[in-house]
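Below is the structure I would like to discuss, written out as structure tokens.
The complex is shown incomplete by one protein chain, all other protein chains being positioned as in the whole.
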Amino acid sequence: MMKKVGSVLLFLLFMSQTVYADFDIQKAIDRAKPGATITIPAGQYKGNFVLTKKITLRGIQGTELVALGNEPVFRIDGGSTVTIENMALSGNKQAIVASDVDGLELRNLNIKDSHTGVYIQRSKNVHIQHIEMTGNNSHFSKKGNGLAIFKSEDVVVEDTNIKLVQDGIYVEEVKNILVQNNRVTNSRYGTHFMYSSNVQAFHNTYRNNVTGFMVMMTNDIYVKDNHLENHNGLNSYGMLLYDAQQAVLELNTIMNNRTGVALQKSVGITIASNDFRMNQTALEGIMVKGNSVATNNQFTGNILTARADRQGFLLTNNYYDDYSGIDLKNDGIGDVPYVAVSSFGQWMVRQPVYQYFVASPSVVLLTSLDQQINKTEKTVLVDVTPKLMTHQITKKNETNFQQLLIGLLIVTTSMWLWKRGVS
Amino acid sequence: MNSMLLKLELKQMLRSRWMQLVGMLFTFIFTAIIVIQQMALPDVEGFTRQTASFLNVLLFLLPLFILTIGSMSVAGDIESGWFSLLKTYPMTRAQYIVGKYMATVCAFILVVVVAFGTVLALGGFLGGVRLPLVFITLTLLCVVIFASLAIAIGAFAQTRLFALSQSLVLWSFFLLLLSYALMAIGTVVAGHILQKLTVIVIHINPAEWLRFGYFIFSDQASVLGPAFYGVTRFYSSYIGYVVYGIVTFLWITLPLLSANKQLQKRGVC
Partner (left out) sequence: MKRWIVMVVISCVLLVGCGDKTYVPREIVGETDVCKICNMSIVHNEYAGQIALKNGDFEMFDDLGCLMEYIKANGENEIGAAFIKDANNDEWIDVFKATFIYNKEYWTPMNYGVLAFKTKDAAVDWMALKGEGQVLVYQDLQNFNWGIHQ
């Protein structure tokens, strides 16, 4: 009896897929009046669909669209106010391609098995929200980007979750873009800005990518409250600004990266109130110009606080956990300068092979000598007003009794052995 | 015979004031640095200043103590005529060397165990400390390699003082001078030459060999930089592991063999 019911259920389930898949999406789109809303029933649909007018496409739980061939699932050409929401998409090359759209909204989409997730060009007023995308495990050069946006204006990307792609969010020649609450992991770059302006990035979490933020030839940048963690590859950075102008990076947590933040050929960069923790190198500057400054940051547990070429950049009012000076005047500022400059750091900038020696015994000794010698020099990478600890993160240390007991046991046993060996 | 000699040597070594002092000093410094770092910094996987200082304390202190004490104990035997006395017993030169080596290794393993135990106890009291297996293995490797070198230095030295100074020279050479020389060469030669020289130095400098081993076996080879990608990838393969084992084995046996030869040549019998 149960078997019979089971097979009937199975049959229904199978039927439901095929039955709903008979719904002709393209026909519905073509028939719809501008501004109409089309609800696509659950089921799997195969095909390539073209949108050219004002329309809303809404899926429900279980709506899944699969592209045929190399054409995308949705190609949106021109038109205004196009909304696509609540569905799963897979396209071989791209899931969605949108060109020349004014008012594009993409919401609650789940994209898989696609080279590139969403490709947008020459569009305006774009709002992308809640996109889930997972790529594959092949090398970055064989994969596409999660979201790629070219030559557009007024774009918001938020609450996306992107994994295993080339660049999570690739932005090229875009004016006015806000990227917030996104999460990109195990990809090449978390977010890659090129030739863009008026760029804002808030509350994003990027982990285990090659580089968190890659910002190139972009100006007017505001990066705040982001978490950039575990970028530990051979050429990794938490954030790299190349040829960037006028950027403010503040209140970010930059933790456990090969290089925390690197500035190259950049102008007018303010790095304020960030938390740099446990990076191999916290800050790097090469050919930095025009009033670039790192201030009020907290440097804890980094192997190398800062390295730069001769040009350097300004360090002022930061807290350094390896600062050894004292504050006799009791004004919260250390009485002797903090010296971040080290010969090793400079060599490493010039010749990458030197990285082999990072934190090796010889270099540790050399660096502490450097700090003694350079104390009198008022050169670059010297903070003359180092801050002393203001607010310590107090974590409760609960005694680990198991470990304590094992430790004591080992000590007493070995002591007893020693004693016995002597007598 | 051999085990009796081992016991005798071990007893002598553990009894010496030097050794006890070193044991205390090592435990104290090691514990202080580890616990301070542990308390000050959040717990993070990967290569951090904490692991770096762990590694450096190990590489700085342990070889220094092993080389000086090990070599002085051999040189002292010869200087004081104890070795000649031992030769009157039915015992071969090789037996003496192996016995001495084993005694040194055992004594220092005991020191290291005391230090690790203290770190565990104090760390546990303050909220838990991590002592990765790679570190423990590396410490043991450090002891077995440098004890062998110490015996060789002792065999070459005429007096205890000479042994001491030779150990210091060799220590500074391995830990500091070789790296500085390499860095200095690096400022004039091309990057690919510096890279190749560094690879050579990794193999001919036991301190670098251990450091390199740490990065390989803790899966953090990327710390060494892209220039060493090929080398680290090789050593991360199974053949690489075998080669690592062979080179390590050579670092243990070659100094002992040369000590044997030297004692024979000097005919201190």
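Descriptive notes on the structure:
We just call them A and B in the order they show up, numbering each chain from 1.
Just so it is clear, a residue touches a chain if its C-beta (ideal position, glycine included) is under 8 Å from a C-beta of that chain, and two chains touch if they have at least 3 such contacts.
None of these values were measured; they are calculated from a predicted model.
Across B:85, B:136 or B:200, the residue that sits in touch with the chain not pictured is B:200. Across the entire complex, the residue among A:51, A:216 or A:382 in touch with the chain not shown is A:216.
Among A:75, A:163, A:188 or A:224, only A:188 touches the chain left out of the display. Check A:108, A:125, A:235 or A:385 against the missing chain and you find that the one touching it is A:235.
Summarising the interface, chain B meets the missing chain with residues 173, 189-193, 196-197, 200, 204, 226, 229. Listed for chain A, the residues touching the missing chain in the whole complex are 139-141, 166, 172-173, 188, 194-195, 210, 214, 216-217, 234-235, 237, 240, 242-243, 262, 264.
Just so it is clear, only the chains that are shown with their structure count from here on.
Chain A and chain B have CA centres that are 42 Å apart. Contact residues on chain A toward chain B in their complex (touch as defined above): 230, 232-236, 255-256, 258, 277-278, 280, 300-303, 321, 344, 347, 351-366, 395-411, 413-415, 417-418, 421-422. Interface of chain B with chain A (complex): residues 10-11, 14-15, 23, 39-42, 44-50, 52, 55-56, 59-60, 110, 113-114, 116-129, 175-176, 179-180, 183, 186-187, 191, 194-195, 198, 207-208, 211, 222-229.
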